[in-house]
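Note that one protein chain is taken out, while the other chains of the complex remain in position.
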Amino acid sequence: MIQLRYFASLRESLGIGDEQVELPENVSDLPALTQWLQQRGESWENALADQRLHVAVNQQIVPADSRIADGDEIAWFPPVTGG
Amino acid sequence: MIQLRYFASLRESLGIGDEQVELPENVSDLPALTQWLQQRGESWENALADQRLHVAVNQQIVPADSRIADGDEIAWFPPVTGG
Amino acid sequence: MIRVQTVDFNPADELEQLRSVNNGKAGAMVSFTGLVRDLNEGDNITQLTLEHYPGMTEKALAKIETQANAQWELTATLIIHRVGPLQPNDNIVLVVAASMHRKQAFAACEFMIDTLKTSAPFWKKESLQNSDRWLAPG
Partner (left out) sequence: MIRVQTVDFNPADELEQLRSVNNGKAGAMVSFTGLVRDLNEGDNITQLTLEHYPGMTEKALAKIETQANAQWELTATLIIHRVGPLQPNDNIVLVVAASMHRKQAFAACEFMIDTLKTSAPFWKKESLQNSDRWLAPG
């Protein structure tokens, strides 16, 4: 299983904040995972195509082409605006 | 009359914090006033010779050769160390 | 010390608390308080909602504190950030750096709030009279 999380405007666009899914066969990096999620429909395709999104794996921001593994927590979110 | 004030280590060296004196004849600038005060004795001569001293006329720091007039408030003090 | 919380904090009490444990070590304490503004881009703000990433946010703040302490000689640091719905003039964030040296306290405090704004996972949503909008980095 992998834990997926979506924050802020992305969470609202997708209508979901977090979910647990089985890591699909043949998916071992972020581009493949994103592509797999984008097959869910147009809203997913568009929302995850946003180049400004950051991705964190296990609560660390990582490059968009990073590898992933079973058990990871993967989060997508727009640029941060705290403070 | 002019008001003279001495602060901090200078006040302690001179043993006086403030005084009112008649502006002496022929004294119309700070160098002449300083010279006149230095005639009071060695402690005055030495203390007022300190090049690090600042002079304020009417509560504004001024150049050491500034003119003075009757009614002025003149203050000498070492470099400031507040804050 | 870092804290992420929904409840309000009192910058005054936090500073006094830091001062009481300081016990004469630091000569300089610099604080930054971020407040909810009532006006942004010409619009009246009725509410500001702070979302965060529980777990990652705390790690990000702890890392910022660690970086500041590595770069400057500090006797104490503090970061408190609120989350949830806030009203105009509410406290959002408090960042404090204490040092023997004033320049270092200023530099560290400014570094911590600057870094927080670009790297800690918080997101702001403004409520206007009749609509909401997510803020973009400014």
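A, B and C label the chains in the order they appear, each numbered from 1.
By definition in this document, contacts are C-beta pairs under 8 Å (C-beta built on N, C-alpha and C of every residue); 3 or more make two chains touch, one makes a residue touch a chain.
Predicted model, so just to flag it, every value in this text is computed and none were measured.
Student: Considering the entire complex, write down the shown chains that touch the omitted one.
Tutor: The chain that is not shown is in contact with B, C.
Student: Residues of chain C in contact with the chain that isn't shown?
Tutor: Against the missing chain, chain C presents residues 10-16, 19, 22-39, 45, 88-89, 91, 100, 102, 105-106, 109-110, 113.
Student: When the complex is taken as a whole, what residues of chain B touch the one chain not shown?
Tutor: Interface with the chain not displayed, on the chain B side: 5, 7-9, 11, 56, 59-61, 75, 77-83.
Rule of thumb we're sticking to: only the chains that are shown with their structure count from here on.
Student: For chain B and chain C, what's the span in angstrom between their mean Cα positions?
Tutor: Comparing mean C-alpha positions, chain C is 49 Å from chain B.
Student: Counting only Cα atoms for the centres, state how far chain A is from chain B in Å.
Tutor: Computed value for the inter-centroid distance: 74 Å.
Student: Could you list the positions in chain B whose residues touch two or more of the other chains?
Tutor: In chain B, no residue touches at least two other chains, as defined above.
Student: Which positions in chain C touch two or more other chains at once?
Tutor: Counting only residues that touch two or more other chains, chain C contributes none.
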